[in-house]
Structure formats: C-alpha cells, structure tokens
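Only one protein chain is missing from this complex, and each of the others stays in its spot.
On to chain A.
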Amino acid sequence: MGTVNTVLGPIPTEQLGITAVHEHINFGQNGWYLESDSWHPISGTIARAESQLADFRALGGRTYVDLTGIGNFRSVELYRVIARATGINFVACTGFWTGMGTRPFFWDKPVEYLTELFIKEITVGIDDTAAKAGVIKVGVSHRGLSDMDRKIYTAAGRAAVATGVPILTHLSTDAMTQLDILEAQGLSPDRVVIGHADAGVDVDRRRDLEVARRGAYVGIDNIGYETEKTPRVPWAQARRDRLRQLLDLLDAGFADRVAVSADADVQPLGWVSPPHSVAELLNQFVPDLRAEGIDEAIINTLLVANPARLLTMQEV
C-alpha cells in the first residue's frame, strides 16, 4: 500500500506490524548535559534499548517511531545501531518538540527556512546520513501555542503536504488551533496525531471527541506514565482513568481515530522517569484492553491498522 522511511531506508507498509508511534530513545531538554551527575555511558543506553526493544519485539512489536526532534539529542547514528541490533523497524522524525525547546539559531528563521529543513530531512537525510525522517514532530509550549510554535506548525504543515509524511504533536492543548494551522497549509486532519491527549495535566474528553470528529487521531500515547508509579511526572494519569478515556473513544465509534503509544524514554536525559518501557504497550495495556472485553479486531486497529494508515507516505 506504500512505503515508510526508516533509518535504514524505506520499507513497505506491510512490514510495519505492531507499531508504537510516539517513543524516545533519549530525550533531553537543552542544557541537561551541564549537570554531570545526569551523564550516562552510551553503552548503557544501547544496552537498555536493546533489552527494551527486544521485549517489545518478543511480544509482537515490529516498528518503533522515535519522536525526539531537532536539538533534543536525536541521534540517527545511534538509532541505526539500535535498529540493526534489534531488527525493529526504526522511524526517526524531523521537526521540533516545541518552540520553547528550540535554540536561538532558529528563532529568526522564516517559515520557508524551517520548511526546507524538514523537507531535506525527509527526502535527503538527517545529519549528513542517508537516514530519512518518516514523520514530523511539532508541539505546544506550556502556556499554549507560542509564535514560535505557530511558525513550526506552519512549516511542518507545508513539509507534510510536500512529502506525504504525517505530523505528530506534543500536547493536545489548543487542539483545534493546532489543526487550523495545519489545515491552512493544505494538510488533511487525517495526517495528524494530536498527541498526549492522555497527559494527566491536560485531559479533556470533549476535546478528544472533537479531534476525532474532525478526522485527526487522538494520541493516547503516554501509556505507562501512571500516577501509581514513582517518581511522579507531571503528565502522569491514573491507569484506570486513561483506560476509561480510551474506552469512551472506542464506545463513540472512533477506534480508527486513536493513536496509541507509551512515550517511554529508554534513557531520559537530565530528568527522572518512573520505570517505563515501550513493552508496556503490549504486556500491560493490551491485557487491560482484553480485560475490558475489547476484541482482537479493535486491538489490531489500534496497534497495526491505524499506524500503517498514518505512517504510509502519501502520494504528492
């Protein structure tokens, strides 16, 4: 049905299988590396990635989408090593986490510059490698869409239209405005995941339904960040509440408008995560769904069909 860019080259959509659409090998905010107690040997990161992705694979997982944007320690060199070692289809992104995470070099750059940068990373490669981005990451700063966020959304919308890759967002804050900006660039909402709808700080069931009705995907993609775990992160939600949030979407008939993932960091950089792994998507979340009587066809929709539809590069 089409192709998807991975860090080891394009693959056919049919090869994707069970897919986690919003994950991180290592995400850090700029400056984390000045606190030397947070440093980790790269060998440890690789070992943890090998172990967690092997768990994911053993449970049936096949494709892993890393959404660490430019400047948050994205490393396609590292991703290629991990991809080869694990056999996981590894998709990297272009784009930015949020405007507030960008570095000053980008602040005065016009939309056209950012658009070209994203297109180059999708069509030529990232960081002088032949590894091409398969998706675009954008995000909302913590007090709502900033001017820099809007500029990034505009550029991302244009690059998505020009290349056929989808957009996944950080946060569901101002969801309708996010979609307005992207649609104004000519992008269909069904090419967009409005992410982290299940972040505990930002739950809004009515918004979820609006996003789904508009044709975009609702990102239930913080699976495993639970208030029951320690240490707490601000975006955690109670496991039951997250499940209920998803079941409501399924009850409303929107199974094909949900994107699920764990957003787990193999090696958080400069922050502390509760114990977490992409494998929780399959060894905890899926059993939770089954316990609620959700049938295998719906589970397949969430884990296989939706990601395949989303990630397949559109003809342009």
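Quick notes on this one:
Quick note on the criterion: a residue touches a chain if its C-beta (ideal position, glycine included) is under 8 Å from a C-beta of that chain, and two chains touch if they have at least 3 such contacts; residues count from 1.
Throughout what follows, contacts and distances are computed from a predicted model.
Name of the non-displayed chain as stated in its UniProt record, restricted to "Energy-coupling factor transport system permease protein", "Phosphotriesterase", "Gas vesicle protein A" or "C-type cytochrome biogenesis protein CcsB": "Phosphotriesterase".
Interface note for the absent chain: among A:77, A:147 or A:295, the touching residue is A:147. Of the listed residues A:44, A:110, A:231 or A:287, the one in contact with the hidden chain in the full complex is A:231.
Within the complete assembly, A:102 is the residue of A:68, A:102 or A:277 that touches the hidden chain. Of the listed residues A:127, A:180, A:228 or A:296, the one in contact with the hidden chain in the full complex is A:127.
For chain A, the residues in touch with the chain missing from this view are 28-36, 39, 70-71, 98-108, 117, 120, 127-128, 141-143, 146-149, 231-234, 270-272.
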